[in-house]
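Structure, as C-alpha cells:
Shown here is a partial selection of chains from the complex, left in place.
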Amino acid sequence: GNSPAGNPQSSGAPSESKPAPAAASPTTIKVGLVCGGMTPLLTQIGINDGSFEKAGLKIEKTCFNAGADAVQALVGGSIDINLGSYEHVLRQQKNGLDVKVYGEIYNGVGYALVVKKEAPYQKLSDLKKTTLAVTKVGSLSDTGLRAGLEKDGVSAEKDVQIINGGSGATMLAAIESGKAAGGMVSEPTTAQMLASGNYRILYDPPFEYAGIVIMAKSEWAAGHKDAMKAFLKVNHDVNERAQKDPQSAVEPMLKEFDKIPQDILLTAIKNQLPKVPAGLKITKAAADMVVSTQLELGAISKEIPFDKTVDLTLLP
Amino acid sequence: MKKNQAKLQVQNLEVRYSTKEHSTLALDKVNLSIREGEFVSVVGPSGCGKSTLLKVAAGLLKPAGGQAMLDGKEIDGVTGRVGMVFQNDALLPWKTVYDNVRLPLEIQGISRDRQGEEVRRLLRMVGLAEFERYFPRQLSGGMRKRVALARTFAYDPELYLMDEPFGPLDAQTRVTIGKEFLKMWEQVGKSVLFITHDIEEAIALSDRVVVMTSRPGRIKAEFEVNLERPRPFYDIRFDARFKELQKEIWHCMAEET
Amino acid sequence: MSGTEEYGKVKVWSGRIALGVLLLGLWELLSGRAFNAFWLSKPSLILERIVEMTQKGTLWFHLSVTLQEAVFGLIIGMVGGTLLGIVLAYSGIFERWIYPYIMALYSLPRVSLAPLFIVWFGIGMSSKILMVVAMVIFVAFYNAFEGIRNIDKDLLDMMKTYKAGKLQKLTWVILPSITVWILTSLRLNIGMALIGSVIAELVGANRGLGYYITYSSGMLDTTGIFTGLFLIMLIAVVLEQVVIQLERRLLKYR
C-alpha cells in the first residue's frame, strides 16, 4: 500500500536534506533475532513481503540461538538492531552499556506452558514436585514461568525443578518423553503442538510484559536516526495491515516457516496479533513488570528508570 | 623318535614379494629336507632369501609355489612347535629381560616358580644373570640377541629356526653360547635350521651345510659334515676334515659373488 | 589379522554399499513401525527433501557455506597446530611451562565461547572459521607434539652426525616421522571442523547446514534436522576419502 518514500516524519528531521533517500542506495540494517519463533512477527512479515525494501531499507537478518547471544552481538557491533526482551536492556544498562528501547513489537512473555493433554495438572499449583522446562534458564520463558508460579504460591526454587529445555524439537522431546511435566513453548510450536491434539496450554502468562522490544545502542540510533525511524515505521505499517487482515500475513510468514501448514500458521498469527502493542509503544506497566521480575531474580540490583532505557521519540 | 621321517620338507618352493612397483622373486625351486633331530645350516650371499626360507618354514609367509611341510603336513599358518630366532631380536621393549625370556613359559602355562628357575638358568647360560631387571633399550646389541636366544631356548621347540642367532656377538661369546647350545642340542636332539654367515660355525654345529645361490635363492650344494658327535665346538676347527670342508664350502660360495 | 591386509576394491565397496543399503532399509522399514517416525524421520523423506532443496537451490547455498567454513578452518587449524606442535617440541623448557596452559585452553567448551567469539570477531565468515580453527588446532598441536616425542632417536642422531641443518632435519626426518600422527589428527579433525562450523552457526548465522538444522529444530521439522545431519555426514565421508588418498600416497613405504 504505502509508497516507499511516503515519509512525512523524515522530512521533519533536521538532519535530513535529501527529499527521497530511498530507492537508489538502500540503507543496510543488520538485524538480529531469535529465529524459530514468531514473536518478532511484524519484522518477519516486513522482511518477507518486501516492505523494508520498499522503504529503502535492506535488512540483513541474523539468527541467534538465544536472546543473550544476540545482545552480545549487538554490543559487539555485529548487528545494529536487536529484537529481544526488555530484560536484556536492563542488564546491559546495569553493566554500563548504553542500549535503549525504541519501540515494542510484542507485549507479553510469548511463551506458554504446554503440558500433555492427558496430564493430571490443571493449574500451576498442581505442578509441585515436577520438572518444568524453559528454553534457557534466565531467559524470557524462565522469567515468565517463575512469575506465574510465584503468584500461585509455588516456589520456583523449592517446589519445582526448572531445567533448560531448548526450543523446538528439543523442547518437544523433553515434554513428549515425559522427562518434563511441561515446557514453555512459543508460537508457532504451540500451534503445531496443539494442532496435533496431544497437548494443551496450562498457563499462558496473562500479564503485560515487555517481551520483544526493538533495541539498539543509543550511539548507533543517534547516528542512524532515519534508518531507525524508517525501520519503526515499516513495523508500524505492517502492524496496521495485519491487524486488519490477518490472512494477509500468512503468505509472507510462510516464507519464514515453509514447513508449517497454512491453517496452523494462521491460528498462530491470530494468537500473536493481539499482543502487539498499539503504536508499538512500550507501556510503563509492561516495563515495570520486567523490572520487578529482574529485581526479584537478582539480575539487577536497583530499579533502572523507564526514561533512561526507553526512547519512543523515533516512533511514527 | 623316527629318525628317518622328514621333520621339515620343502619342495619346489617359490616365494615372491610383490608391491605395486616391483616384484622380487626371492626363492626359486628350493628343495630341502630336514630329518627329525638333524642340524642343518644354511649359508649364502646377503639377500639370497635365507630369512625368507625360514619365515616360510615358520608359517609366517605363504609360498607362491611349491610346498613346505612340517611332519608331513603342509604348513598353513603357524602350526607345529617351531621356535624362531629372528634376524632382528624382536624383543618386547616394554618388558624386562626377565619377562621377555619368561614369555614362552607363560604361554605354555608353566607355574610361576618353575618359570623363575628356568629363566634364571637360561640367563646365566647366556651371561646376563645380572641384567634381569633391565629393559631391552638399556642393553647393547649383542646382549639383546642373547636375550632373544635365551627366550627361544626357554620355548625349547621341536624345530629350531635360527636366523643369524650369533650375529652381533664377539668371537668368545659366540663360542661360549655355541658350546652351550651344541651341548643342549646333543642331549635332546631337536631339528635345527640354522642360518649363519660364519662357515666355521656352520660346520662346527651341523650335520649338513646347505649353500644357496644369490638371488633368486636356489640350493646350490649340500655338504654332509661327517664329524663324530659329541664334538668339541671350538677345537674341532683344527681337525683336518674340518679344514677341508671349510675350503670346499668357501669356494662353492665364492663362485656366487 | 594385521589390520592392514589388502582386499579387492570390489569386495570392499560392494560390502560397504550393501551395509549402507541394509541400514537405510531397516531405518525406512522400522520408522513408523517399531518406533515413532516423527523422531527419526525416514530415508525416503530425507531424499525427498534433498531433491526439493536442490530444486530450490538452498542445498548448495547451505552446504557451500558450511563446507567453506570447515575446509578453511581445517587447513588453517591443521597448519597452525602442527607448526605450533613442532616449534614447541623444540623450544626446550619453555614447552614444559606453556604446555599445561594449552591443554587447559583445549578443554574449554567452544559452545560456551561462541557468544564471546561474536563479541570479539563479529558474526561474519571469519568468526566462524576461527571457531573451526579453535576446534581443530588443539588436536593438530597435540598429535604433532606427541609424534615428535616418538621419533626414533637413532635417526636424529644419524642426521646429527651428517651435520644436517634444521630445515633438513625437518624435511628428511621430523616431518616424515610425524606424518602418521598428522594424518591421524587430520582425520580426527574432519569431524571436529564440521562440529565447529555447526556450533558457530548455532549462534548468529543465517545460512549453513548448522543454521538449517537449528532452524528445522525450531520448526519441529525432524526431516530437516536429519537432512542437515545427513549432508554433514556426506561432507565428512568425502573429505575422509580425500585424506585416505593422501595417506596412501604418503605412507606407501610401509
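As written, the chains take the letters A, B and C, and residue 1 is the first residue of each chain.
Quick note on the criterion: a contact is a pair of C-beta atoms (placed from the backbone, for glycine too) under 8 Å apart; a residue touches a chain by one contact, two chains touch by 3 or more.
Bear in mind that the values here come from a model prediction, so they are computed numbers and not experimental data.
In this file the complete complex is built from protein chains present as A x1, B x2, C x2, though only one of each kind is pictured.
Everything below uses one rule, namely that only the chains that are shown with their structure count from here on.
Any chain touching chain A that also touches chain B would appear here, but none does. The most central chain, judged by C-alpha centres against the centre of all protein C-alpha atoms, is C.
Rounded to a whole number, the gap between the C-alpha centres of chain A and chain B is 84 angstrom. Between chain B and chain C, the centres computed from C-alpha atoms are 49 Å apart. Each chain gets a centre from the mean of its Cα atoms; for chain A and chain C, those two points are 37 Å apart. The set of chain C residues that touch two or more partner chains is empty. The set of chain B residues touching two or more other chains is empty.
Listed in rising order, the residues of chain C touching chain A in the complex are 39, 114-116, 118-120, 122-124, 202-206, 211, 214-222, 224-225. Those residues of chain A whose C-beta lies close enough to touch chain C in the complex are 32, 35-37, 60-66, 68-70, 72-73, 75-79, 166-170, 172-173, 188-189, 192-193, 257, 259-260.
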